[in-house]
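Every protein chain of the complex appears in place save one, which is left out.
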Amino acid sequence: MKKSSFTNFFLGLPSFVWLVVFYAFPILIVLLLAFRPPDSNGGIGTGWTLQTLRELRNPSYPAIIWRTFWQGLVSTAVCIAVAVPISYQLSRTSSQKLRNTILLLIIVPFWTNFLIRIYAWRIFLHPEGAFKHLLVLIGVIPESTGLLYNQWAVLTVMIYTYIPFAVLPIYAISEKFDFSLMEAAKDLGASSFYAFRKIYLPGISKGIWTAVMVVLIPAFGAYLIPDLVGGSTSELIGDKIAQRVFVDRNLPHASALSALLMLGVFVPLILVSCLRKFQLKNQKKAEFMK
Amino acid sequence: MEILRFENITKRYGQNTVLDHVSLSVNEGEVFSLLGPSGCGKTTLLRICGGFEPPDEGRVILDGVDITDMPANRRAIRTVFQNYALFPHMNVWDNVAFGLKATGISQKKIEEDVPKYLDLVQLTDYAARKPGQLSGGQRQRVAIARALITKPKVLLLDEPLAALDLKLRQRMLIELDTLHDDVGITFIFVTHDQQEAMSISDHIAVLRNGEIEQIGTPPELYEAPRTSFVAAFIGDTNFFEGKVSAINGDYCSLNIEDFPPLRLFNDKKVPVGRKVHISIRPEKFMISHVKPEKTDANTNLLQGKVEEVIYLGSHTRYWVRVQAWRISVIKQHCGYALDERSINWGDDVWLKFEADNAYMLDHYEENDENLLALPDL
Partner (left out) sequence: MKKRCNRHSRLPVAITLLTLLFLYLPLVMVAIASFNASKYGGVWTGFSLKWYKALFKSREIWNALTNTLFIAFISTFFSTLLGTLSALALYRSKNRFKAIYHALIYTPLVVPDILMGISMLLLFVTTFSACGTWFQSVFGIELELGMTTIIIAHITFCMSYVAMVVLGRLQEFDHSLVEAAYDLGASGLYTFFHVTLPVILPGVIAGALFAFTLSIDDFVITFFVKGAGDTTLPIYIQSTMRHGSPAILNALSVIFLILTFILVFTTQKLLSNKTETHK
């Protein structure tokens, strides 16, 4: 026993040290630098100040934060709403081959270069592109409407990017779901939709929670998508952080914004994991009562 | 000749005592079974023996050497795991050769030995297959060959037949028995199935709640169970409670409520006036329509009514009501059953048993009645 935990220590040590130095420690630095003043040549000044935090009261920020928030929520909701029926369909598909093929087709965009995907949308929504021509032709939009560089384009590409993220964890759980439970429910008189709601959804709830986390959190930090397909009116927090770093060279300000984003990341993370723990505890209690 | 001995083995998991001062001794070359219901500690005892878990107290002695603190890979003990634990990335040959390679045996010796053991378990033609391509029975044979090739002093088999279906289980049981005769290595066999244990073992230790209930040969356990648990766990039986009313030499008279006084062999020398529990196996009763003749004083007769009949081909089970008692009876069909007048539900019948065929228990617990196969009437 003693010997094995000794070996364990050495197995885990390199990665532990690495992550503390290059992941945990830098996050601390971000939090600390929010209390430093900037210096004139784009570096970090000396001394401590609350000035940077005060600057966060920039009048344009509330709108940006709100946009980041609701775009994250909407894209998460849409992704889950799409991923659940897909997982349901996939796990009910009897042919193993067909199932693997569809899964492969869903994963490929997930693995395809992120920039290539955004690029594809820029081509697709291009003012000179075939899609735009088609829409104008059938009279859905007037010639003057731009498909690109607005928040709808940002939202569409975000959903496009995160759908595979949502499908994978939900399908992983759904695959193990015992579908005879659905048949039992129907046998007892439940409608298909009732059985879907009351039996299937609770059965895959763990997958849904994972999907919420892996979509919502990265969506809060989206930066490249609004930068490349969005316009000046569809900026998100991520863009602002990048601007402060690369344009204004104000690292403390970027830190303060990042700290804000971090709140948006770790609060849901902790919330969801607490909720899971609570559920598990209740489950165990219920089992114990039996 | 003793090969393996457990001395006062105790194992606890937190508050839970899994093994409570278990001591037993296994002879060289025999098949020794650890039998008991799930949770009785038999697998833990096996894991302690294999070196996968240390005991909290007690010693394990192999061939006169204390191996309690010896790691698993240094013990001359091999295990056949319940799921066989064949290495999925190696073919049959490499699986069998593993123990030799791992301990640095020369390639020449390996190439000499592996075919011998593949031949022993009749898997020569399957040497190149992966475990995934074998049937359950074949996998088990690989697991056994893999263990035997390292010439262990003791082979542990953890529920080796549990993963197989019924027909295959019976065949593998015979195969195991033949194999044991061929190699002559001591087998320790863990099972919850009393029939498996009875058919293969030289000795059986019956475990319950981490304690040994009884150790003995299969006939000893069946005919002379020490406790109601052993009597009920191995085979089926009837329990009666009575009071000794008189003693005649080796025999005594027993008063059981509702019964005429019965004569029993008093091997426990129970004094007059003492209560005692007895076990009578169902097949010890003779059942008939006509009243049997009382040949001597040791013959006991009871009269009752048939409440349930289950025909099972070679034999029939009856449950016969005698006042407040319900007695399980088995009748072997030695003759051509269709020629006989059959005993049916509701018939009045006579039961006969000899004084020597009942057995007095040292220890009785009412719970153990639940282990019996009684129909709910």
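A and B label the chains in the order they appear, each numbered from 1.
The criterion applied here is as follows: contacts are C-beta pairs under 8 Å (C-beta built on N, C-alpha and C of every residue); 3 or more make two chains touch, one makes a residue touch a chain.
Since the model is a prediction, treat every value here as computed from it, not as a measurement.
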(message) Of the residues A:40, A:60, A:94 or A:144, I need the one that contacts the missing chain.
(response) A:94
(request) Tell me which residue among B:17, B:150 or B:299 touches the hidden chain in the full complex. (result) B:150
(message) Please identify which residue in B:103, B:288 or B:323 touches the non-displayed chain.
(response) B:103
(message) Across the whole complex, list the residues on subunit B that are touched by the chain not included here.
(response) 50-52, 71-74, 77-79, 81-83, 85-90, 98-99, 101-103, 130-132, 146-147, 150
(request) Name, in rising order, the residues on subunit A that touch the hidden chain in the full complex. (result) 4-5, 7-9, 11-12, 14-16, 18-20, 22-27, 29-30, 33, 43-44, 82, 85-86, 88-92, 94, 100, 102-109, 111-124, 126, 128-131, 133, 160, 163-164, 179, 192-193, 213-214, 217-218, 220-224, 228, 238, 241-242, 245, 251, 254-255, 258, 261-262, 265, 269
